[in-house]
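Yeah, one chain of the complex is gone here, protein chain that is, but the others are all in their spots.
Our next item is chain A:
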Amino acid sequence: MPEIKVTPLGAGQDVGRSCILVSIGGKNIMLDCGMHMGYNDDRRFPDFSYITQNGRLTDFLDCVIISHFHLDHCGALPYMSEMVGYDGPIYMTHPTKAICPILLEDFRKITVDKKGETNFFTSQMIKDCMKKVIPLNLHQTVQVDDELEIKAYYAGHVLGAAMVHIKVGSESVVYTGDYNMTPDRHLGAAWIDKCRPDILISESTYATTIRDSKRCRERDFLKKVHESIERGGKVLIPVFALGRAQELCILLETFWERMNLKAPIYFSTGLTEKANHYYKLFITWTNQKIRKTFVQRNMFEFKHIKAFDRSYADNPGPMVVFATPGMLHAGQSLQIFKKWAGNEKNMVIMPGYCVQGTIGHKILNGQRKLEMEGRATLDVKLQVEYMSFSAHADAKGIMQLIRMAEPRNMLLVHGEAVKMEFLKGKIEQEFSIDCYMPANGETTTVTTNPSVPVDISLNLLKREMALGGPLPDPKKPRTMHGTLIMKENSLKLVSSEQALKELGLNEHQLRFTCHVQLQDPHSDADTLHRIYTHLKSVLKGYTIQHLPDGTVIVESIVIKVSSSAEDSNTKVLLLSWSYQDEDLGSFLSSLLKKGLPSGIC
């Protein structure tokens, strides 16, 4: 039985360092190659030794597919391709290909230049790695090789995020990456067609959450920012440069305009300026509304939002600052946070998920005293607000996607085990499909039952379809008979006659003849007629002919009558049939041996 195997090297019952191995139809595919934000040691990257203990990555993997540019999905890519060593194809969408190297470089700078780590990938390695990338377009069917094909669908999560459909023969897997089933202010909703994959591998970040309407959250967010500004506080919004940042900028920009607010809004790092450019150039990846109006008014050209300079942090008066990174684990957002944490007028709004181990995670859990590097502790006095703006599907969204794609099996990754457990139960109950949630390094095996594609001769197909009447009737399925010829790699279904011809074989006719003695005091002709009448009454639905040359033919079985030489009342019937009519011939001979009923004239 063919099998599909799925092994998470990362993101198995966990969020971070997404990396999932799929073996399907003899092909091995790596889905995402991310890093874990919560660790600084080996656990930061997926455990590639799972593969390399048996040989080189390039020999094992047929391709690598990156779903989107977030570092927990692509952060380990240069490490894998350049340091562990992989030379095969890497697929990602155009926006991901554009943005991914910038985030990697940023990540590298923080790690190497600021934290002074060695043995890390270099700028050149990022460049070399990106040379191996083949861009993917939405809905384009990419033939990785003769058998393996992949197709990307819109995932909505961030600019360029894609879900991917992987197909080998009639087996298939869909990997969602991160996705969002509700459109937001700058991106559309994820969509996939009813592709009925054998396995749907879905993220499950918000497995147990059903979020209220986006509008409420937006109103809430604006209210909090506004209140803080009114009382002269400073608002820090840690974000990743691309994604939520743009959505919240659009939100604040329109709010500022409507309310005619004067407090400055800043965006930290030059990256964001660049980021907005990406949004302008990849506007076809944003939502319908932005795409429609971009010629008149490009939503990514902000009037109220200015570039941030480090010195502004100490300026008096209210301000709003967007700073990277989003989990307060390093960089500018952490610096500003340290500066502002002591003042209860200030506020930090965490608009997204924070991985365990990060400062973001700690303060969200109510920790008020933070141990910083050295022995210093930081008292957190500012207001801490959490607002789920990260664009992941919630439980409702995940169920919606299952309904869209109609998978035969479900596999959850990129979530916390407890929450997954809950969702797994719900899925199994609602869709009656198996749901798996392997831990890292644990392999899930799903047996598939693919249909076998065969070429049927059109003659045979037409003949069989004709038997069923003019219209196909689902209640009256037609039985068809043919011969399957298996030659090299081809499978052909043809009629038996054609099979003989194609294989250059002669037909061997097998015939049977038997004599049946019958007591019937009539003339030969009358006896024959009596047989004819008898058979007519017994065999309903058969073609029975009485021919003038003194034979009765039932289908293709020939019956003749002659009188016995000794006794003219004893008739000898001669039955002759071919092997193809064996059942009927055998039936007739035993039927006639019993004699003719007396009532026949």
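Structural remarks
One rule holds for everything that comes next: a residue touches a chain if its C-beta (ideal position, glycine included) is under 8 Å from a C-beta of that chain, and two chains touch if they have at least 3 such contacts; residues count from 1.
Operating definition for what follows: contacts and distances are computed from a predicted model.
Not every chain of the complex appears here, and the one that does not is recorded in UniProt as "Integrator complex subunit 9", selected from "Mediator of RNA polymerase II transcription subunit 31", "YIF1b", "Integrator complex subunit 9" or "Radial spoke head 14 homolog". Across A:117, A:257 or A:455, the residue that sits in touch with the chain not pictured is A:455. Considering A:466, A:525 or A:547, the position touching the chain not shown turns out to be A:466 (whole complex). Of the options A:43, A:94 or A:396, the residue whose C-beta touches the omitted chain is A:94.
Only one of the listed residues, A:187, A:283 or A:299, touches the absent chain: A:283.
Touching the omitted chain from chain A are residues 94, 97-98, 135, 137-142, 151, 170, 274, 277-278, 280-284, 294-295, 449-459, 461-462, 464-466, 468-472, 474, 477-488, 492-493, 496-497, 499-500, 503, 505-516, 538-540, 542, 579-584, 586-587, 589-591.
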